[in-house]
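I'd like to ask you about the structure that follows.
Other chains of the complex are left out, but the ones given are in their true place.
Order of writing sets the labels: A, B and C. Residues in every chain begin at 1.
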Amino acid sequence: MDRKVTLAHGDGGELAHKLIQQIFVSAFGNQSESRFDATFLSLSSGKIAVTTDSFVVNPLFFPGGDIGKIAVSGTINDLSVAGAVPYCLTVGFIIEEGFPLADLRKVVKSLAVEAEKAGVQVVAGDTKVVEKGGADGLYINTTGIGLQREESTIDPSRIASGDAVLISGPIGDHGIAILAARGELGLMTDLESDCAPLNHMIDAVILGGVDVKMMRDPTRGGVATTLVELAEDFDAIIELEEEKLPIRDQVRGASDLLGFDPLYLANEGKVLFIVSESDRQKTLELLHQFPEGRDAAVIGRVTGKGVGQLLLETPLGSKRRLHRLSGMMLPRIC
Amino acid sequence: MCVGVPAKVIEKNEFTALVDVLGTKMEVGILFVPDVEIGEYVIVHAGQGMSIIDQTFAQASIEEWEKMARADII
Amino acid sequence: MRTLFEPKDSAVARELAQKVIKLADRCKEKTGVTPAFMEVCGSHTMALARSGIKLILQDHVRLLSGPGCPVCVTDQKQIDAMIEVAEAQNRIVCTFGDMMRVPGSKRSLLSAKTEGRDVRIVYSPLDAVRIAQENPDREVVFLGVGFETTVPVLAAALQLAELKQVENFSMWATTKLVQPVLRTLLSVKKVKIHGFLLPGHVSIVLGEQAYQFLADEFHMPGVITGFETVEMLSGIYKLLQMVLNDQPAILNNYKSVVRPDGNPIAQKIMNEFFTPCDETWRGMGMIPQSGLDIRDQYSHLNAKKKFNVTVGEPKKTLCRCGDMICGLATPDECILFGKACTPIHPVGPCMVSDEGSCSAYYAYMRKEG
């Protein structure tokens, strides 16, 4: 087999056939989609959850993961925070002509490993090859199907004053790890992306009997944007305490250098919980049992209902309002 | 006007130094602070060390603020 | 950085804030007006807002933003010209992240990039010289703005290009000086304030003496201040004390970083490559000898001379940036604020730079959605 992906690998002919057989089928097991145009599944019930995301991360390989791992984590986490039990994934690859086959194999392997860890099957796949310059190496779409839980308590209408807001660990790791991995701005750090599927940890919290009213994964736009959207979507007033935000030193240092605010940095392995006040301790204890939840913290609370807004209490004690990320974060010198 | 961040010098070359800001590292110029020594802190702006931090004054400031905070204002 | 300039306990900051409030109220009792201070530096504007100082002090001390955001004070015509520079095919334009969204008459650098121009953000101007070395077939232009902190770094980039004979590198520099604008604010604009929070990082280069004229000529106190919460609070505290005692002076509240005579090496290289010139400030007009331009012997590095860029008169907008940087208005007094003018669609540069008074107000003081 060639060492690079060529346009012919995406032309539906003999090379495409070989690529699918040698890379995808061997990693994901027999995919009946390739024989039937679609894969048939018998789910225990017709109550399902569906989500889709494309992944365009640059660089493709970074400390703590790669695009394959993130493509699984992102979709597993979306299903999980929606309160569903992830069941299966579809995977669509868009590959730039000239992409090294060895790298493709690595990505597919990592995708398969993470799916296996998360306990979900890859049930359908697709590969397209675009001309050199038509993509930045590799893009992946994953679409996830999950099963609705009987025991789910998720219901944002139940969000009430006093509810606790928790995060499963330190914020901004992914954003800074990726920026450093790009090497453009000269940042050097041993920070790793937090990207990871969180379904088992979320399972433990829900099956542990915590009264979870809402979950979200603070990916693009960070904790601030995610909580602003949540507050607005469900008419809640949420207050965070700046001093309680778990932030790693390296993230603080890099943010200081570039003039970034960690509240707006992307995370790929974190979940925000809104739980009833009485369950905050129990939630923390359950989270702390998982490596991904070791540094989980209560970072704020719901202080009222009404026109949704997110407030931040600074160490000085004054409260300022947080808004969505406005435009991109750009490194600044002034 | 000018974002400036204190950074600890951990390696020194002829024109540049490797600095550490809470664990994140960066190569910066030391054209304006040629005498900086490993272990000292500099203020970094736009990729250059601009000033060596005098730790005695830094410590004195903290003490001054604490005194200020405790001061009685009649 | 918290470990160096912050006390271990944030209780100190909270108590200090209370002391500042008490002192401010006594000041008002005595003088009959709310004490008003101008933070000259845009980084102060942002740090004051982000830390919550502006909010917590708002009924006790008026904190006015000054002309210290280099993006905000850059003349619209210069911005149009810089964007024009980026329009040429086969050219690489490098600049600070701060410049990307600044609206020109027709577009911004970001929209030029969106259209396919090669506009790159660098953290250090010296990186632009390296990019020029790596792309010998293309002209690389660095768009440089800044006050005295940044100008030495711009000079360092010119020095590197000169040393390595990087012929495809040049710089479009639009730089500003602090002293002339402070003098203009006081003597021409008649700004009504009781003191200045002086810029910590500009002072690294200039030193303490640069501001002595404020106390001597204008009877105006000033405190050179760092950017941590307690540093800023203590600076305001000292200003209030001087107002109360009517003993204006220039104090250095950032001694660990700012030397009495500044940084002579930085001053030297700045003077080697730059020479004073008249500059037009946004909303303020031309102020004589208030900027620096690349010296004639380095004209080959001066993009203004290397390329033939002509731009028309900029279109007028309702933007009140000029008033903002003179401390004559607060952002919520501009009718465009938060409506036609937001960080995503900024009308004026004060809304673009994170340091801009409107941007800081939008991010940290705004109450509405």
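The rule is short, and it goes like this: a residue touches a chain if its C-beta (ideal position, glycine included) is under 8 Å from a C-beta of that chain, and two chains touch if they have at least 3 such contacts.
As the structure is a prediction and not an experimental result, all values here were calculated from the model.
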Displayed chains are single representatives; whole-complex counts: A x2, B x2, C x2
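Heads up, the rule we're going with is that only the chains that are shown with their structure count from here on.
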Of B-C and A-C, whichever chain pair has more C-beta contact pairs: B-C
Interchain centroid distance [CA atoms averaged], chain B/chain C, Å: 21
Junction residues of chain C, two or more chains touched: 1, 13, 42-43, 69-70, 96, 123-124, 127, 146, 150, 355
Multi-chain contact sites of chain A, meaning residues that touch two or more partners: 186, 252-253, 256, 259, 332-334
Footprint of chain C on chain B - complex, ascending: 1-7, 21-22, 28-29, 31-34, 41, 43, 45-48, 50-51, 53-58, 60-62, 64-66, 68-71, 73
Chain A to chain C touching residues, read off their complex: 185-186, 232, 243, 252-253, 256, 258-259, 307, 309, 314-321, 323, 326-327, 330-334
Sites on chain C touched by chain A in the complex: 1-2, 10, 13-14, 17, 42-43, 49-53, 55-56, 69-71, 96-98, 100-101, 121-124, 127, 145-146, 150, 229, 342-344, 353-355, 362-367, 369
